[in-house]
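There's a structure below that I have some questions on.
Just one protein chain is left out here, and the rest sit where they should.
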Amino acid sequence: MCGVIGVVAASPVNQLIYDALLLLQHRGQDAAGMVTANDKRFFMHKNKGMVRDVFRTRNMRDLHGRCGIGHVRYPTAGNVDSLEEAQPFYVNAPYGLVLAHNGNLTNNNHMRENLFRLDKRHINTGSDSEALLNVLAHELDIAVKEADDLTPEEFFNAMTQVNKRVKGAYACVGMVARRALFGFRDVHGIRPLVLGERINEAGVKEYMLASESVALEGVGYHTVRDIAPGEAIWIGFDGEVFSRLCIPEGTKPEFSPCLFEYVYFARPDSVIDGTSVYSARLAMGETLAEKIRSEIDLKEIDVVMPIPDTSRPCAMQLAMILGLPYREGFIKNRYIGRTFIMPGQETRKKSVRQKLTPMPSEFKGKNVLLVDDSIVRGTTSQEIVALARESGAKKVYFASAAPAVKFPNVYGIDMPTRTELIAHNKDVEAVSREITADKVIYQDLSALEEAVRSVSQGGVKQFDASCFNGQYVTGDIDMAYLDALEQDKIDSAAAKKAAKKENKAH
Amino acid sequence: MCGVIGVVAASPVNQLIYDALLLLQHRGQDAAGMVTANDKRFFMHKNKGMVRDVFRTRNMRDLHGRCGIGHVRYPTAGNVDSLEEAQPFYVNAPYGLVLAHNGNLTNNNHMRENLFRLDKRHINTGSDSEALLNVLAHELDIAVKEADDLTPEEFFNAMTQVNKRVKGAYACVGMVARRALFGFRDVHGIRPLVLGERINEAGVKEYMLASESVALEGVGYHTVRDIAPGEAIWIGFDGEVFSRLCIPEGTKPEFSPCLFEYVYFARPDSVIDGTSVYSARLAMGETLAEKIRSEIDLKEIDVVMPIPDTSRPCAMQLAMILGLPYREGFIKNRYIGRTFIMPGQETRKKSVRQKLTPMPSEFKGKNVLLVDDSIVRGTTSQEIVALARESGAKKVYFASAAPAVKFPNVYGIDMPTRTELIAHNKDVEAVSREITADKVIYQDLSALEEAVRSVSQGGVKQFDASCFNGQYVTGDIDMAYLDALEQDKIDSAAAKKAAKKENKAH
Amino acid sequence: MCGVIGVVAASPVNQLIYDALLLLQHRGQDAAGMVTANDKRFFMHKNKGMVRDVFRTRNMRDLHGRCGIGHVRYPTAGNVDSLEEAQPFYVNAPYGLVLAHNGNLTNNNHMRENLFRLDKRHINTGSDSEALLNVLAHELDIAVKEADDLTPEEFFNAMTQVNKRVKGAYACVGMVARRALFGFRDVHGIRPLVLGERINEAGVKEYMLASESVALEGVGYHTVRDIAPGEAIWIGFDGEVFSRLCIPEGTKPEFSPCLFEYVYFARPDSVIDGTSVYSARLAMGETLAEKIRSEIDLKEIDVVMPIPDTSRPCAMQLAMILGLPYREGFIKNRYIGRTFIMPGQETRKKSVRQKLTPMPSEFKGKNVLLVDDSIVRGTTSQEIVALARESGAKKVYFASAAPAVKFPNVYGIDMPTRTELIAHNKDVEAVSREITADKVIYQDLSALEEAVRSVSQGGVKQFDASCFNGQYVTGDIDMAYLDALEQDKIDSAAAKKAAKKENKAH
Partner (left out) sequence: MCGVIGVVAASPVNQLIYDALLLLQHRGQDAAGMVTANDKRFFMHKNKGMVRDVFRTRNMRDLHGRCGIGHVRYPTAGNVDSLEEAQPFYVNAPYGLVLAHNGNLTNNNHMRENLFRLDKRHINTGSDSEALLNVLAHELDIAVKEADDLTPEEFFNAMTQVNKRVKGAYACVGMVARRALFGFRDVHGIRPLVLGERINEAGVKEYMLASESVALEGVGYHTVRDIAPGEAIWIGFDGEVFSRLCIPEGTKPEFSPCLFEYVYFARPDSVIDGTSVYSARLAMGETLAEKIRSEIDLKEIDVVMPIPDTSRPCAMQLAMILGLPYREGFIKNRYIGRTFIMPGQETRKKSVRQKLTPMPSEFKGKNVLLVDDSIVRGTTSQEIVALARESGAKKVYFASAAPAVKFPNVYGIDMPTRTELIAHNKDVEAVSREITADKVIYQDLSALEEAVRSVSQGGVKQFDASCFNGQYVTGDIDMAYLDALEQDKIDSAAAKKAAKKENKAH
């Protein structure tokens, strides 16, 4: 997953984008980048690492201009952890374009082949985002063939073609040199993109695009609306705004935002697609409470505890609904370090114990209901259950705000392969046994969807819930695709290992 | 405030100390350092910054040996933010000594004067810790004058002299080259120091000293006991342990640990001086609940909310006792950046809004009781109250788990000067007005002390509560001292500003 | 001035290009860069600084592939000392192109305007080299419009168009992704470019292009021939070589290499355009000897001395011809540092004394003839004369292997503006007075040209000698151009100063 920011303002934007990226840091901690624009030039800085480490004073000093875009990267399947693949990307023709992309394209290989063969464009990395930018560049080139100049009209025409050629999930911001900031979102609206504005001291409107509303609001903008699925927006550097639905003829895509954003990914203090994430998580607690009531004798439960931080609202609401005590039995360690590989020394295994400390007084002699947002690999859950038992818990129930995760996400969330998912081929009893809980309770998918819908004021009706039900909304994902994806992952891990080994051998 | 670690083990300790320092990172984020020792040499690395930034693979590779000490630094009055003053400190004669210090000495100036004049020792920084190490070095030199060799006996004799010469708060770890790890604690036991041990795979006992138990427990050791006030411990590199109370004749100091550790400073998952910090904070919630019951009509309160993270246990317990709903209305932003000073640009003021986001649904139309651990300057509290009101709160009550802070801390906690403390010359109504709360409720000092005592299993009877009551347990602090301290602070801030200005002018 | 390298080999080329760049380091010490290519991708690293500082092990590890280009940069008029303008440059469409350029374009502004307006290409820096690459990209796009594929034929057609659109001096190397290394040289052949080859262990031919033969020979290649003026060469990654003269119809440019390369710029151990630089400098000594014989009574000269290092061959030959003793009276300091700007401290002025130490025994009581390659600003010459006198010289004659420098160089050598040139409006007597020499003897231009011609085996007939005679071979330079150039320089210096000042003010 990634986070994107775009701004057109009346004064320098480097600090503003920096602050906004910090508010999106949870969406990607692997790399960060920024491009600003003045009347003539782009200024770019990007690097691996977290926002606070990537941008130093000397970098910030060179990021001139009152318009710009920013990006935080989470490593996804395709893009390895290289600097070259850090975003934004840049192409200089036509016009000079930069792009920052959140999501994942599902027809990357096909697209790259066409770019190389037909469009004569060189893609220098494995990144689908670089390919996407080049498709846009190519289509823009065609769109302005007959035109005197590049107007929003030509841009929207090009975007319609882009939406025809590109499959998958993409919520993007970008800039055309000397002209405009733009943003667009795939036709299913899988990844979020929000428009904000503010009136500055001089009474002039300034605009901001962001993956989540918290990034706008946290820096003093207010939310105007979500960019619609298939919509593109053009915000001239002069402040004029244009937008259009750029849905290719003959297609009628349904709006299907990613359900996992509400479960885990987005910040609770964001409102995306008209839906407060915090409210959605409270609602998940309500529906999950009903499921628990139906599966466990409530007298068997002494206390409800969240696994901090994500599941806190869900657990709290659940406890309230069930009339059970809510306690925080685990303290989360905020400072995370790394494990160094030392010649001749054994490497200490990092465990969940360095991240969570149990408070024995809360566990001793009690039956506890632990609430987490989801169970993916199951290894952490197992360690948590063990911690609870060591701390004196009698019985340990484990509730998940999300249904069983059984399929990979191909729309930008880095998930393990199917065989690594604990629930892939197991029923709930088997999962319980494996994580050594007395009982595991999963939220039902329909209940989860209902919970989110119930608090939505944005008219969201359906979701991409593919990691739960294997139904991929873009319609182009079959078993062969998933098999290939997993093989790629295995190959790339092997290649990485081999490269490391060779490094050491020389 | 600072955190210290010391280890004698049977295998390399660099990763172990690193992991333990991360668990003490909350005690100091300004600088970090480590010294390891093998049979012949010390290996040191220290720098400004957080643990994860200070130690790189190349540094770790050079930190050989199976014994070592570590330090995280919080800037205190005397020591400016310089690298030179990062700890541990080293002197090579006699024997080769290193030291890491948590606390603050109150007779630094007098001590330095004596070191220079009488002991002919050069102190190259303003740090009281470097002075402390040199006092120890000098006393050790004297203690072994007649002896054939340095045994624990001579060390303890020297420590008794050190405790005579040095005033203030100090909990330290250190090493004598080729011989031993040592630890000691001032005669009032103001700062904590805990001993831990484990049996390794080979059946050999390994030892660890740490500022808080969480650092021991988090890396697989278990707590044995607290070092006593005035006690010194000598753990030979061969594993033999000696300890002695080194209290100078004629003095009968009373054990008075710092009360603020329980209120705010220590991690909740630590047990120090036999007292679980978590339990202490729960207990503070109980006593504070009674105070509130007596001051506010409970029907006037719709919901209780913590200011995350420290006040969570207190607020939760308080709500439970009062039978009021407990909700988390503020979301804390985990990623904090900085404000860059750009030529020609105005600097954006960072506000509490970038750290805390309110959840409007929790505030709308409600009377809220906010619970924080303490109120120091009051500026943050004021912003929080404003946020709550903007989010729709009708009435905003503000409860503090600690009494009004009216005096500076001279034992290692960096506090503002008296005039900057909101409660210094104000009564509670004036404070309420200033932070724009409907009512402020402070815990009573006696209730706070009682709360901590009630959960203590370490026999703690009294505390240093000087920042609340102005009574400094070391007996050497008068108004003249505080005046001088504050003047120093003003001078040093002015000097810093002047230096910066000059830098820019050239 | 800059230096360029290009290689197509059968094994990794990163170390090879690094070694070759070191041998061209004298051509540019301001920045360095390298791009390598494997089957699919380019790998680039560039930065400000000298070769040894720019390339670290971690950078070299990422420079994969058996083909590549390299560049060392000397700051020229237009391009300020920014990282963005470090070479090589890259554009991704069409095909993926990289370019490294030695020289300077004289119609940069016109070209940029056209690129922006007509070709819709965004140039993100002030660099003429980026513009040149984009002209090539654009012409290549047009050239392949009708073609099925990009063959050398289309490339040469595009190059003919490039040579039509672009004015000035350019000797370039570049690559087309997945296809070929290429090189080309402007139609006057102002800057040098040499082709080398070698047969590797497997019997396969490998090719190298370089600014000077020393870079080829020093890494084990041997010189094949110079690239001709207006010629372009295409060396497929498969090893097939094609070349063509790409001179636009209707033009008959004359071959006019830069005379200053022989006087000062090129290394003595290079052979460029069939002319040994070392031999040329010996020959300059011979012709200069005749001039001296005609102007000074030889009995008045006790000893001949070079100003190390460049003028050594010239001075040595001159002394031999005149039958005068040759001595090295100045020792050159090899280690050059910088002057730090310290707040509150006066800055020490660096003088020629830190670069050259006179040997008093060689000067005492003697009449000395100092020989330098040229006199540009005159300030250094003046300091040298003063040093000689202080060391005891009776009379100081000063001979210059080059004629008086009176005009700026617009073809890639960074020269001061006319008003800063000591000889701009002065006759030789006035120059003598200003540098306080007893007499200054300049080589005559015709003698200099004759000297170089006399040792040329490459058929060089005429030269660009514009800095001596103001005749610019490209025919597009008039007084207005030079005025504008100098105004630019003044403006940019002022802007730089202002920026610095503002930096300090904040």
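Every chain is named by a letter (A, B and C) in the order it is written, and numbering of its residues begins at 1.
In this section, a contact is a pair of C-beta atoms (placed from the backbone, for glycine too) under 8 Å apart; a residue touches a chain by one contact, two chains touch by 3 or more.
Treat the numbers as computed from the prediction; the structure is a model and nothing was measured.
Touching the missing chain, out of C:71, C:121, C:327 or C:389, is residue C:327.
Of B:96, B:268 or B:285, it is B:96 that touches the chain left out of the display.
When the whole complex is considered, the residue among B:21, B:86, B:100 or B:144 that touches the unshown chain is B:144.
Set against the missing chain, the residues C:312, C:366, C:389 or C:418 yield one that touches it, C:312. For the chain missing from the display, the contacting residue among C:142, C:359, C:386 or C:482 is C:359, taking the whole complex into account. Hidden from this view is one chain, which touches chain C at 11-12, 14-16, 18-19, 22-23, 25-26, 50-53, 55, 57, 60-61, 214, 217-219, 267-269, 276, 278-279, 312-313, 316, 320, 325-328, 331, 333-343, 345-348, 353-354, 357, 359, 361.
Within the entire complex, the positions of chain B that touch the omitted partner chain are 41-42, 61, 91-97, 119-125, 134, 137, 141, 144, 177-178, 503.
Note that only the chains that are shown with their structure count from here on.
The most central chain, judged by the distance from its Cα centroid to the centroid of all protein Cα atoms shown, is A. Spacing of chain B relative to chain C, judged by their CA centroids, is 62 angstrom.
Chain A and chain B have Cα centroids separated by 37 Å. Each chain gets one centre point, the mean of its Cα atoms, and the points for chain A and chain C are 51 Å apart. The residues of chain C that reach two or more other chains are 503, listed in rising order.
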